[in-house]
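Left out: one protein chain. Kept in place: all the others.
Labels run A, B and C following the written order; every chain starts at residue 1.
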Amino acid sequence: MKIIFFAKIRELIGKEEENITLPENVVTINDMVSFLKEYNKIYYNVFENYDFFIACDEELVDMDYKISNTKEIAIFPPVTGG
Amino acid sequence: MKIIFFAKIRELIGKEEENITLPENVVTINDMVSFLKEYNKIYYNVFENYDFFIACDEELVDMDYKISNTKEIAIFPPVTGG
Amino acid sequence: MIDIRIQSSDFNFEKEIKKFQKNKIDGAVVCFLGSVRDLNSEEELKKLEIEYYPKMAKKVLNETVKKAFDKWKLSQCLIIHRFGKLNVNEPIVLIITQTKHRKDAFRANEYIIDFLKINAPFWKKEHTNKDSYWVEQNKKDLDISI
Partner (left out) sequence: MIDIRIQSSDFNFEKEIKKFQKNKIDGAVVCFLGSVRDLNSEEELKKLEIEYYPKMAKKVLNETVKKAFDKWKLSQCLIIHRFGKLNVNEPIVLIITQTKHRKDAFRANEYIIDFLKINAPFWKKEHTNKDSYWVEQNKKDLDISI
């Protein structure tokens, strides 16, 4: 799975994108977040301490969204454009 | 008294302004309108058949406004600017 | 800065807006631009003529802008209203309001154009390929509660 990051979260993660093979039991966004928090302490820090949004193929999704057909997952902080 | 006219009312009256000596019993705008309606049939036609507004020294006034200290009276149709 | 102009000549949008961009504090600018429309009829509009009562028009626009400054935290405001004979597509009125928060700029701008429409002594006359007509006041404008 290709995961991309933006703005403050990109800086915290320390890279623009990461390809991670998610195990089969990761079905929802919530599952993915739990998995990444165990994956390493950088993700743990981001998801524990910062506001974040997740988009699957450019659509904002909730924590219970099923990611099976997703090509690209984006993780980013609250938007501040305009 | 100097009376000035604008737009359609200027065209109906047929002039841009008129100096008329108002008799002493003309105290309010209402009195003036009654006087002008008797003054000639052009004024009669305007006041009977058209919507009009009156400003005394550039301030919109009601029919019971007392005109004693007024220098310039303007008569015009509803505004259509902007 | 309050800038109110009643003029027959056209204006340059870029030049007017650039003056507002020099304000380093207030980031929100709202503009309203009203232009001459073609008629919704078989007749063709040749010219739109705008007549006005100079002294009173200036006074009403000044008072309107002062009210807007009192109600919202305006930092700058520009009104340009044209008179004379205009062609289809030419601008008639430009209102620019600037505030710190965008909601105020929208509210103040709409307040000014609404107030202008029902209070400022300007009159429009349409000269078509067939005849000339004074424009009637739009009843909708009177229904606006300010």
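Here are some notes:
Everything that follows uses one rule, which is that a residue touches a chain if its C-beta (ideal position, glycine included) is under 8 Å from a C-beta of that chain, and two chains touch if they have at least 3 such contacts.
Bear in mind the structure is a predicted one, so any value in this text is a computation, not a measurement.
The undisplayed chain touches these shown chains across the complete complex, A, C.
Although one chain is not drawn, the whole complex shows that of C:Val30, C:Val65 or C:Val135 it is C:Val30 that touches it. From the options C:Gln21, C:Asn62 or C:Ser132, the residue with contact to the unseen chain in the full assembly is C:Gln21.
Remark: the omitted chain is touched by one listed residue; of C:Lys47, C:Arg102 or C:His127 this is C:Arg102. From the options A:Glu24, A:Glu38 or A:Glu58, the residue with contact to the unseen chain in the full assembly is A:Glu58. Taking the whole complex into account, chain A touches the unshown chain at residues 4, 6-8, 10, 51, 55, 58-60, 74, 76-82.
Against the chain not shown here, chain C presents residues 12-14, 17-18, 20-38, 40, 88-92, 101-103, 105-106, 109-110, 113, 140.
The rule we apply is simple: only the chains that are shown with their structure count from here on.
Chain geometry summary: the mean Cα position of chain A and that of chain C are 49 Å apart. Chain centres here are Cα averages; for chain A and chain B they lie 74 Å apart. In chain A, no position touches at least two other chains.
For chain C, the set of residues that touch two or more other chains is empty.
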